[in-house]
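Handing you this structure, nothing more for now.
Shown here: the complex without one of its protein chains, the others still in place.
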């Protein structure tokens, strides 16, 4: 039996509260068990230097944890004067994952920045950030599409993410911090509504893992992600209908 | 008439929600109008280098705004690689103000760090941070006092803060962002439950101000602060009774 | 009796030596007791990005202490790679105070930077910097007004600053380092020639302070500042006549 | 047909030249096509702070590209003053992968740093670094084992890495830069001599990918990695015999 | 007798291998004894800000040592977040020396950056870098001259460098690391093919030195440098013929 009495293939309860910031173009407060992340989407009518003049948009993400999001207090990265490798790795992952379901051409030459700030952490902060970031993004894109009468809705599919791992002899879905710190194998999976992979990042933390373990973990992840996407659909309501079912524009 | 129909001497509604973080020794979510700050208190059994071996404790604060706490998105200080002067000035102020009502001797050789993270900003973030930080501090100190059976309760008085200012010809209490950006004179006041001053910081933003204006603003501030302290008392409940009425230990 | 036999309401001797730098548009060497600061004003025909195209000028300040300005040697901020919070706070204060007596519209789209470098420190370096900076600024503005035949002299009033504090039971004017380190209450006041307040920054270093103490300290500060402004008048000579008596342009 | 006439499942020629640095405890110059990396292993009789007193060793890696390793010159990270996110991500990956085949207990309280410096880049610099780093590590560990008569040889299995990807409709092994920049799916795989996974990092660069693509790519990677490990065996000679076949100590 | 049986006026063997980088416009791998440096020249059709609009080109250099180029591992400057004073001093020297034999007018408004990366260090890394950098520069300039049909070949003379020093009572040519660390006087000399001085940097490491010692060291350096230039001529082949014999354009 797992901590909190969960089954091996059972997620923690997830709650999405939208429009929690009065300024942001899209925002959501996502809770997955005791992991709590605030996601805000900012739309700006400009793109980074390297994208200029291409008629295409850009989507990027930033990630941070409040100092006391964790058991013991962490020094602020602003006080250290630089981002840790972990933070950089995570925000690159979030941005890359989001871009895989955005038709940058359809977005036009503007950029959307998703800020994921972890208020409380209990495992799975990067996967929770992705799941929440998608919702904030969809809300912001919807406003944009309405305001500028975009001919095509720029989001091409749903996107959610979950962690899976091997703890002891068991394959588990949606690890909390305590399980994660005991995991021998740790895998973060990002998938679309069409059950296509966007990112698969598996690591043998303590020892290498077999093909059989890989297969088992991917199946668990797919189950969890499809359930999450169902919740995203519900909270997005009418916006959900505009998201194309994965038929990405060929020229994206 | 002010924005939102407030009187000149009327505060915005303030709400204090305690124990909102599962790890921190003390925590509070403070809302003053649309300004929303999360305050957490972390207790550590060590003091900074310059305080070592004196048998006294230390209280310090850090302050930060989430990138989209404001109308337009601000670059993260962690990405810039350094704190702005504004942030440094504010966190020095918060720490200094808190220490003025703590008996550091009674605290023992340990330190408390209060993190004030602004989730949404609408004027008065530094004063709101101080008012919230005091509550988080009091909760953390109470746990400490119980755990270590401290002979004296180390908090010597209440502490709250409010901004006042001159907008047009009017002296106003508790400015929101719109009022603040039009203010000719801007003053932040920190006071104790005994109506003693801890900090008075008045600035003639556009033009110098008179002694008469100074006196009027200080009176407004006192009114606002005493109302806030009344709310702190209510939310602290039994802890409130342990706070000494300002008789700071002579040797602090 | 105070150190050096001063009365409680007696300033340290102040000496202003102008034009001590062959390159700067305005310069002064100010000595207040053993506190010695070199102030230079640099005029540049450009304004910071955020001021561009408004037809208005800008005045800013930078502050630094030489490593051996103090009893024990301090590490250079250039070697540390960043400014301390204290330095940032002080240079923001100096710039803000100077701008309160400058008609930025009359200055035209150009900027003046005042560098305040403390060669020797014995308390009151920020207030001494403000008093000296005003003189360097006035000299530079005068040259500018002559050179460009400015229709209105852009300085609207005098400006000087002093520290006051409570040491033991006494309220003292113009604290030196030794007095400052024993002060229970410490206040820096910036005033104009018309006895209007520009900045009031009072801090209960060890304990909160009363309204009565605040009033006493403000009176002491006014006395000291008006004496200082008299000395500024003398050293500025004919330039002094051009400074308007505080009738700031309404549109500044 | 691929660039250079390679088959879809054909690697680029790989060459390993050992002992190319007169100071390092282990060193190898690895060439995979036009990608050229110098790997040196440094043994130090100390461990990082967080590992102290556990009686275990540590293995870490650093990665860098010379400015002109690429088509156009890149600014040095030392001149920029900070590491890019890409560099941090890669060096964390290399270190983590190496540690998965090292018995840190058997290593004793000492640390090994592998420096991977890319002299010329033509795709696959991170996978080439891992393959080369393993050889440098093995040589250094062998010297250590002889010198200190370690009871168990601390390397538990072979380790190599290759990239695979989907370009057009084809699944390709060991992408060079030109292929990599056209790839729709890009995957880096790290495996052991026992064909166990250590890292699987697959990314849908342009669009999500299917389970079938994932399976095809993993098979290609396994083929390539086992061929590489055969070359490692040859160049390591007698050291190869000491490497255990994957039976990691249970308590590592 | 010296280490390795060299005479006092005998250089270490020098080997120049050109075109070792597939991307750089010019490149050379230079070995002087056990000191090994990779030099690459990058041509860019732009000049730094301060050179813009003058119709002249620019030549600059960057220098770095790999972490394990030395006996014990050095921390990377990219990880430290800043360049050491030693690195800055060396790269300023290399750039300045190269510019002394380049007709910047003839180069046209473009810049050449020479990267000198020390793969292995055994004394004389800065002098070896200069000698190698000149060859990489000449190759790159030759390509440029052909491509743009420059009317004048922009290199005006040869350039090489060597270190000399006093060890014990002896004056020695081309010190290796062991000799260098025992030297009482250490001098780096840069000369042209016409035996003119470009840089003379002599330092009394342990004690001041006499005029007689200075003269002896300069003679040794001249001998070594002219031998090196002979090797440069051989490796440059036909390019050598285009280098003017030191008649620098008057207007350079």
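Labels A, B, C, D and E are assigned to the chains in the order they are written; within every chain, residues are numbered from 1.
Assume contacts are C-beta pairs under 8 Å (C-beta built on N, C-alpha and C of every residue); 3 or more make two chains touch, one makes a residue touch a chain.
In this text, all values refer to a predicted model and were calculated from it rather than measured experimentally.
Asker: Which of the displayed chains are touched by the chain that has been omitted?
Answerer: So, taking every chain into account, the missing one touches C, E.
Asker: In the full complex, which of C:119, C:150 or C:235 touches the chain missing from this view?
Answerer: Reading the full complex, the residue touching the unseen chain is C:119.
Asker: I'm checking contacts with the chain that's been left out. Which of C:15, C:52, C:82 or C:148 qualifies?
Answerer: Reading the full complex, the residue touching the unseen chain is C:82.
Asker: Of the residues in chain C, which ones touch the absent chain?
Answerer: 21-24, 27, 34, 38, 40, 42, 44, 62, 64, 66-73, 76-83, 87, 113, 115, 117, 119-120, 122
Asker: Determine and list the chain E residues touching the chain excluded from the picture.
Answerer: Touching the chain left out of view, chain E contributes residues 82-86, 88-89, 91-92, 96, 100-101, 157, 187, 191-192, 194, 196-211, 214, 218, 246, 248, 252.
The rule we apply is simple: only the chains that are shown with their structure count from here on.
Asker: Setting chain A aside and leaving every other chain in place, which groups of chains remain linked through touching?
Answerer: B, C | D, E
Asker: Show me the overlap between the contact partners of chain D and those of chain E.
Answerer: Both chain D and chain E are touched by no common chain, going by the contact rule given at the top.
Asker: Taking CA centroids for every chain, report which one is farthest away from chain D.
Answerer: C
Asker: Using mean C-alpha positions as chain centres, tell me how far chain A is from chain B in Å, no decimals.
Answerer: 35
Asker: Quick one: chain C and chain E, Cα centre-to-centre, how many Å?
Answerer: The mean C-alpha positions of chain C and chain E differ by 52 Å.
Asker: Hunt down the residues of chain E that sit against at least two other chains at once, touch-wise.
Answerer: Within chain E, residues 81-82 contact more than one other chain.
Asker: If each chain is a dot and touching chains are joined, what shape do you get: line, ring, star, complete or other?
Answerer: Basically the chains just string along in a line.
Asker: Give every touching pair of chains, nothing left out.
Answerer: A-B, A-D, B-C, D-E
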